[in-house]
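Removed from the display is one protein chain of the complex; every other protein chain stays in position.
For chain A:
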Amino acid sequence: MTTTAPRPRLTKTPDAEHPVHGPRLPVRILPLTPAIVLLLLFLAGPIAYCVYIAFTDLQLTGQAQESFVGFDNFTRAFGDEAFLNAVWLTLVFTVLSSLIGQNTLGLALAALIQRASKPVRTLTGGIVVTAWVLPEVVAGFLLYAFFRREGTLNAILDWLHLPSQNWLFTLPILAVSFANVWRGTAFSMLVYSAALNEIPKEITEAAEVDGAGGRRRMWHITLPMIRRSIATNLMLNTLQTLSVFGLIWVMTRGGPGGRSQTLPLFMYEQAFQNSLIGYGTAVALLLLLVGSLFSLLYLRLLRTEV
């Protein structure tokens, strides 16, 4: 196969003086093929297989042959109280820990650190980032120890003569949301610190000279200028939070009574404990859908200009 069609973008490469001849194109694409093949094999392949499985009644065990069941798994999910409960808890968990917790707290910390002295900045940054660097399971265990009945939180409450309780039992979704805030705030803080550093000093100074106070500068200068970072951060945070599994698994296993069972835990239970791989995969696809809905929302936010 040959082609003589000139390729305008390629003419910008260093050897632009030489006309590009056909046989070179496949040669140029050759270095890319391993990457493409790997992508197809390890990314597109499993995803396509997942989509297929979601329409079958495949089980991990207890079944000789799986069969195609159409949309059964999906209709079943929407009729399943436990699924609806998991959707609701996932939304609560995401809004509480990602939108409100990680995002706002991260921005606040970044803004405060901006004005702090170097040692304070280093120390705060260090502490917050440590929480982020810890493996999920370790973080889960630490917070389990913090919230459990004989845990640190209750010890502090006792000392303050406040009523203590078993947080993992009475308010499990709140406890795991807090855990996720604790763990994930560092990421937002880093994103926002970078964004705030990008704001030209002159603009802030000009506003200051014009007599704008801290709060007004925040609303009218800072926030509009870092709007893109906010959207990006929200999107990354949300997607990360939607897929949190280990943290909740270690702290509560989704219990008690399913009161902290978010979608990933529900999916795990269906697929691996009840052996219903087909159904579990369908739930996974629905989770993917929730994630893309959130992403679309944020992308819109990104697009509208001030």
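Note that in this section a residue touches a chain if its C-beta (ideal position, glycine included) is under 8 Å from a C-beta of that chain, and two chains touch if they have at least 3 such contacts; residues count from 1.
Just so we're on the same page, contacts and distances are computed from a predicted model.
UniProt lists the omitted chain of the complex under the protein name "Sugar ABC transporter substrate-binding protein" (options: "Acetolactate synthase", "Nitrous oxide reductase family maturation protein NosD", "Sugar ABC transporter substrate-binding protein" or "Monovalent cation/H+ antiporter subunit D"). Interface note for the absent chain: among A:Thr75, A:Thr152 or A:Gln273, the touching residue is A:Gln273. Annotation for chain A: contacts to the undisplayed chain at residues 1-3, 22, 25-26, 28-29, 33, 36-37, 40-41, 45, 59-64, 148-149, 166, 168-169, 253, 255-257, 272-275.
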